[in-house]
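Every protein chain except one is present and positioned as in the full complex.
The block that comes next holds chain A.
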């Protein structure tokens, strides 16, 4: 594997690591798998691409985050106020977003950003080592680190604590006079905001925005979370847990790149992701059964 391939894998890994941090809030903290992410990823991607075309890449990403937040709030309200199961609520929002995302993209199924300024442009070809441009990596690394700092800080605040407790013991949280509905909506909103950020970065990084790019985001992020937790451990505090998820996403991308080098067709990516999640969830059960015998 060449250096440029490794760097490319790490860069994509960071982008999906960011998405995984978003899903982490719904999936791990609140214990509510949120399928909205398949749609909000594209929302972020769409805003990012459309506004980059008009010379406003940063505004695109910010609007994407706003869009993701709104999508999360919709799912949260459907789930808490109207008592729709979280999976179904997520699917409903995701399905609705399918049309909305197309509208954002002016009914074009894909937008190409070749030769157009992105947030990465100012950093391109500034830091070239052995013929590989490290500028992209640096930008992404900074964004990821900023996000990690924000999240770790947030989970140390009283609101963050209440959010964690809501996923842990809802009845107890209510009896501490906290509105668990609000907490869940907040969690869904944060999840989708962060995933939309990942989508926005993805569009500008790959310089393409395909309307179908969001399919399987949930599974992809699940895979990253599970790999991170399995390899680097999770029961050693919030910072450790969060960092291990990003590392998991990077590791997963490196593995994938290697598999591509070995000849895995790119179209098998999603199947591969799904199998990894199945494998990671089944393996502990098989181990347990062996032990009980």
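Please note the rule applied: a contact is a pair of C-beta atoms (placed from the backbone, for glycine too) under 8 Å apart; a residue touches a chain by one contact, two chains touch by 3 or more; residues count from 1.
Methods note: contacts and distances are computed from a predicted model.
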Chain not displayed: protein name in its UniProt record ("Putative ABC transport system ATP-binding protein", "Dihydroorotase", "Carbohydrate ABC transporter membrane protein 2 (CUT1 family)" or "RNA polymerase sigma-E factor"): "Putative ABC transport system ATP-binding protein"
Can you work out which residue in A:1, A:88, A:127 or A:172 touches the chain that's missing from view? A:172
Can you work out which residue in A:164, A:211 or A:253 touches the chain that's missing from view? A:164
Contacts from chain A to the absent chain lie at residues 154, 156-162, 164-165, 168-169, 171-180
